[in-house]
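Beneath this line is the structure, given in structure tokens, with notes to follow.
Note that one protein chain of the assembly has been removed; the remaining protein chains are unaltered in position.
The chains carry the letters A and B, assigned in the order they are written, with residues numbered from 1 in each.
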Amino acid sequence: MAVKIFIATDRLDSVLEKLSTKIDLWIPALLKDDKSGPTGFVPYEPGKAVAFDRQTTMSLKKVLLPQVETLLRFEYRKEPEGAINSTLAVEDRREARPTLVFGARPCDVRALTTLDRVFSNGPYVDPYYTERRKNTLFATLVCRQTDAKCFCSSVGGGPADMEGSHLRIVRTDDGYIVEALTKEAQSLLDNLGDAPDASREKQAAEIVEEVSRRRVGDLDTEGSAEAFRKRFEQTDYWVQMVSQCLSCGVCTYVCPTCYCFSITDEAENLKGERLRSWDSCMFYHYTLEASGHNPRPTKLERYRNRVGHKFSYIPERYEGLLGCCGCGRCIRSCPVSIDIRQVVGHLKENTNE
Amino acid sequence: MLETDRIQLHKLVEEALPELDMMIGWTESCDPLQTTPVFIRDAKLISKLTLGPFCSQNLAGYLVKPPALESVPKDAKPIGICVKGCDSRSLVALIQEKFISRDRVRIFGIPCRGTIDWRKVAQRVGLSDVKSATVEDDFLVIDASGTTHRIGLEDVLARKCLGCRYPNPIIQDVLVGQVATPRSSSLETTYRDVDALDNKPIEERLAFWQSELDRCIRCYACRNACPLCVCQDKCIAETREPRWLTQRVGLPEKFLFHFIHAMHLAGRCTGCGECERVCPMDIPVTLIKEKLNKIMEEMLGYSAGLDPDGVPPLLTFNPGETEI
Partner (left out) sequence: MTDSSPRSSAPADQTAANTQGIKIVGFLCNWCSYGGADTAGVCRFKQPTDLRIVRIPCTGRMDPLFVAKSLIYGMDGVLVSGCHPRDCHYAVGNFYARRRMEALKLFLPFMGIDTRRFRYTWVSASEGQQWQKVVTEFSEEIHRLGPNPGVGPRSGENSKISNGLR
């Protein structure tokens, strides 16, 4: 059983190809033919270059929570005698194949703890998510490319945080050292490469140690939950913070911890599907009630909800767990440069004013 | 020169603010390459106003999008707004369609020498951490990961700016800074990207849009950033009744969404490029509208947002036209 292997940079593709014969493999890759263009996680295909140099534009949540998935299929069947009568046939098939995400970031993997609390840990268990979750392994990169918008250390994580990961990848000068952190991951490394030599192993250890010491971000979330409650009705605060918001769904769609979904039935003639798809609390239709009333009519209430959900409601419900992993994607992708760190950071300032 | 313009702007706004309900402008954000819109009621904040090539956002939309600033009582004071050339065209279009009345806005016109596309900067300096960015004459000076880069401004301007015919505001109450020279005066220059795609065989065009639109995540940023997408919360892309689209993520849905956006802007799009700028997936969304703008110019001789008394061509007709 291999516990630790070394992969030279130029051998990465062939190793991934071998790996993809053992397990369904997802990698971070360019989505456009432009090295600084958008990136995201995609199923591995031979020759597809891994985009390891930076955090992906889209998070890996779609591996476990696809943008749209079919929950069930239904069909009305007419009775031969008396076409008025029909029976409803429902088919609900789930299939979760063993999957490995190679090259995840610590923030992304940590984000799944929030999703787990909602989908897997009860009282309601979502079988679709839970089965995929159980069958998915994560090979996580010790992250050395943090930027000014990252703040993982502020929300309980860190650039070398391996919580929830099954393998650790350390990028050294001439390749990658991949180490199995759990038993189930060990067999994956069989026949993929040799153990690293002593000097490489030393370098990797130094990198891990150095990265572990880094503190990324300086947001202080202590007491945010209470501060948020005090701010809740201070419309002025939200006007001042998020008047520029466009109420688009970018922040929620790129966010690895945003899990809100919508369920719609799409039928044509006698056949149809029940779909579950990503939804966004930034959208008007998200809270629109059948009566026509909308409790969150403007972007102010909607943005307030996003902040509250992540920094007040989730922590209060799940023993202090934050609904944010500090990946900084919402800041990076926001068309009008709204910085959630500022909005959260200022919650506590002069609350009594 | 930028500094003197900024001082002039501050002075003008300071004088005007008592007569204004609020002032909409740009201010620095957490990202050195992009500004963020700011809404000023307090004179103390005027010094935060900035202008220059980082001010890429089109502010005209804020006047009409919910919570619409325009919807305050009719006797309220006017709203001050900073507009570049292209932004002013959006304003004109909104005035045309009676979403804003001209006397409700105090327009601070800003001649524009082009705005910076952060993606083009990233292509040159990598996606490393940009610590600071300043403009010196015709250069963008960037401090990224400890290295100083000097890039020609021309190389990092947004695509829409390269074929800009209207760098100066079409309407304004005051002008801040010196009048700018248009980069283009011909359809060929303005629509060169459209022509480049049009010159390819139809199969390649389809393949191009398939691979571009495939990245669309339907976050609707392009729609929400568009100052003329005035339906907003009632957009047929999202309503269940009528139901034009499903939540599926196949190419037909993505194509149809962009058709909806484009067709609703046919003859109304002022080419401000916001849809393309805000796209998190880097889809050339504006290119779709540029083609329709070109059709409108060639077929009906109409460019949106130039005449406050004009009527968008698809909202009117001419019985005499027989050539179409």
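To be clear about the criterion, contacts are C-beta pairs under 8 Å (C-beta built on N, C-alpha and C of every residue); 3 or more make two chains touch, one makes a residue touch a chain.
These numbers were taken from a predicted model, which means no experiment stands behind them.
In the complete complex, the hidden chain is touched by one of B:R223, B:R248 or B:R277, namely B:R248. When the omitted chain is restored, the residue from B:A76, B:V141, B:A266 or B:L306 that touches it is B:A266.
Among A:K35, A:K48, A:R73 or A:R229, only A:K48 touches the chain that is left out of the view. Against the chain not displayed here, chain B makes contact via residues 194, 197-198, 202-203, 205-211, 214, 244, 248-252, 255-256, 259-260, 262-263, 266-267, 288, 291-292, 295-296, 299-300, 313-314, 316-319, 321-322, 324.
Just so it is clear, only the chains that are shown with their structure count from here on.
If you average the CA atoms of chain A and of chain B, the two centres end up 31 Å from each other. Chain B makes touch with chain A in their complex at residues 29-31, 34-39, 57, 61-62, 65-67, 119, 122-123, 126-131, 215, 217-221, 223-225, 232-233, 238-240, 246-249, 274, 277-278, 280-282. Remark: chain A residues 31-32, 34-38, 53-54, 57-58, 67-68, 147-149, 239, 243-244, 246-250, 253-254, 262, 264, 266, 275, 277, 280, 283-285, 297-300, 331, 333, 335-339, 341-342 touch chain B in the complex.
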